[in-house]
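Only one protein chain is missing from this complex, and each of the others stays in its spot.
Going by the order they are written in, the chains are A and B; count residues from 1 in each one.
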Amino acid sequence: MQKLRRSIKSVNRNPIYSLFIFIPLVIISFMFFAGTVVDQSLVRGMANMEKRLGSDLMLVPAGSKEEATSTLLEGYRGTFYFSKDAYEQILNIDGIKEVTAQFYLKSLSADCCSSEVEIVFYDPESDFIIGSWINSKVTAKQDANSIIIGSQVNATNGYIKLFGKEYKVAAQMAKTGTSLDSSVYFTFDSLESVLTDAQNGGAFLTDNQKQTNLISSVFINVDDGVDLEKIIENIEDSVDEDIDIVYPKELSSSLRTNLKGIYTSTHLIFIFTGILIFFILVIVNIIIANERKREIALLRVFGVSRKNVISILNEGAVLIAIVASATGCVLANIIVVMFSNLLARNLDMPYLLPSASRIILLYIVVIAVLALITALSSLVPAIYISGLEVYKALRKEGE
Amino acid sequence: MIELKNIAVSYNKSAGNVFENVNKTFDNNEFVIIKGPSGAGKSTLLAVIGAYLNPAFGNVIYNGKDINKLSKKKIDLIHREKFGYVPQSNVMLKSYSIIENVTSPYLYGNKNLEKIKLEERAGQILSDLGLSNKLYNKPNELSGGELKRVAIARALLMEPEIVLADEPTTGLDSQTGKIILDYLYNYSRKNKLVIVSTHDEKAFKYEARIEDITSL
Partner (left out) sequence: MKNRIISSIAYVVLGILLILIPTVVFPVCDSSMMKMACYYTGKAVVGIGIIVLILGVVSILFKDEKVRLGISIAIITDTVLIYLYTFKLIGLCKNETMDCRVATEPALLVATTILLLVALLNVIFIIVTNKNKVESKN
């Protein structure tokens, strides 16, 4: 308590110097907090994308490679189609561990959600992508009249309206920070009826979309240790149609590398700025210590130990550091959390905020590190000033 | 009780010694005046006696031991409990009240002392010196003479054995000067040693031992 009072008096002694310590620390803590949260959100979103959409191979119709890649990353569900036969033709290829197919459609905007929703049809028996991350308990096994929805889709009383028909929500997915959050999922059993509803509801369907024996993509996982090239050869031989191949895992890993690059450069910037600020702090602390030279000498005259004197000089600065870095963190927290959806949209990448406990940890780390750095910056001038010969330090200039 | 043996002091190495071969002994119950013109080294001598400045040569013996050879901890303890120093220019802790200025230097890092008791005593001494209505003001609200009295209260708070006052009445009106010198003289009568450096004529009216700085 005494220490706190003393620290506050230290700070009030010369408010302008205190400000020169306060402001740079607010800035650096803000930068570091916001930057770290954004970085971690990107990493988390990326990890989710790998888990949810990361299969070794993804087959799509020829010419749709780019659309498919966008689908994976940004969530715009492309509407591209090829024959279901392709799926059947590769089922028995050696070295393929699991295969599953999907079909994509877009809803009408007026229906349920004041904007379009992506509709995905999947096969629950062969699926290894969607099933693993259902949030609420699945109350009934999904049937032709029930639907699974992403975290951002709003259901009223457990039901969703699509093309004029109501579907019971079988489960809602956990938030992933990816395109999956704004999608809904039907089994292939529902395909025919949904397509009929769509046409009746006035949706414009292409010829491709009107047929029920088409699929949009095939996800493939291969056995460990097999030669991917060989399997691809086999696939291309087995499938009649022309197809493109996307490599979701490779895609995410190359994005990961890019992210790491961004991460490294932003952190280099932080470190550089941090060093700059450290020097500013040292200079300010030297000025402060010099100004308090006579006061300190007086305390030494009355037997206050050198150790105590050093801590007296430090206290005010550390108090400022704690308050300033907490302020910077709070400001960054507000901006980054409140505007996280806007950031995610602008970044156009999977984005998921870190958990609350991680954020608290970040607060602690930032505040502790900055307090330590500030204490260090005031240490050298404090050691010097406290060691001066008392009588000489006490005298006014010109005595 | 305090003995100077072969003390030599210089301001810097090239300038030579300000004084050398100084041998003096000071005892309790003495009121000592060190007189002499400005710049002759009175303040410096006082600082050496109080071990606030290392002599270029010689020993300062206090209670049988060379002060400057003691551990830092012991020296700090002596400064806190046995010596009291009134510096020539008033140095105050800017953001503290007057009464806190008197007590704080002793309270830092010293959990054994009771703040309340010390503040009581501080209040008493400040009242004796005529400052009872300024206890809670800040230093910048007091005049030079008032601040000097605060410095004296601060030096005497722990009832030190030895009090060293450097030009305590310089620049003050004669009434204030008298209050201060009276207080210091009376303090020396309590079996204490008070050494005052001054060129104030009033000081010579007290029953004092007078040392001339120019003829040490």
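Just so we're on the same page, contacts are C-beta pairs under 8 Å (C-beta built on N, C-alpha and C of every residue); 3 or more make two chains touch, one makes a residue touch a chain.
These numbers come from a predicted model, not from an experiment.
*Asks:* Report, in label order, the displayed chains that the undisplayed chain touches.
*Replies:* Contacts of the omitted chain with visible chains: A.
*Asks:* May I ask which residue of A:Q152, A:N221 or A:T273 touches the chain that does not appear here?
*Replies:* Touching the chain that is not displayed is residue A:Q152.
*Asks:* Just name the one of A:L91, A:L228, A:I334 or A:L372 that touches the chain not displayed here.
*Replies:* A:I334
*Asks:* Using the touch definition up top, pick the residue from A:K230, A:K307, A:R345 or A:K396 that touches the left-out chain.
*Replies:* A:R345
*Asks:* If you put the missing chain back, which residues of chain A would it touch?
*Replies:* 113-115, 152, 154, 182, 334-335, 338-339, 341-342, 345
Note that only the chains that are shown with their structure count from here on.
*Asks:* Calculate how many whole Å lie between the centre of chain A and the centre of chain B, each centre taken as the average of the chain's C-alpha atoms.
*Replies:* Computed from C-alpha means, the inter-chain centre distance equals 66 Å.
*Asks:* Chain A touches which residues of chain B in the complex?
*Replies:* Checking each residue of chain B against chain A gives 43-44, 47, 52-54, 72-73, 75-81, 85, 87-89, 91-96, 105-109, 154.
*Asks:* Please output the residues of chain A touching chain B within their complex, sorted ascending.
*Replies:* Residues in contact with chain B: 2, 9-10, 12-13, 294-295, 297-308, 312, 389-392, 394-396, 399.
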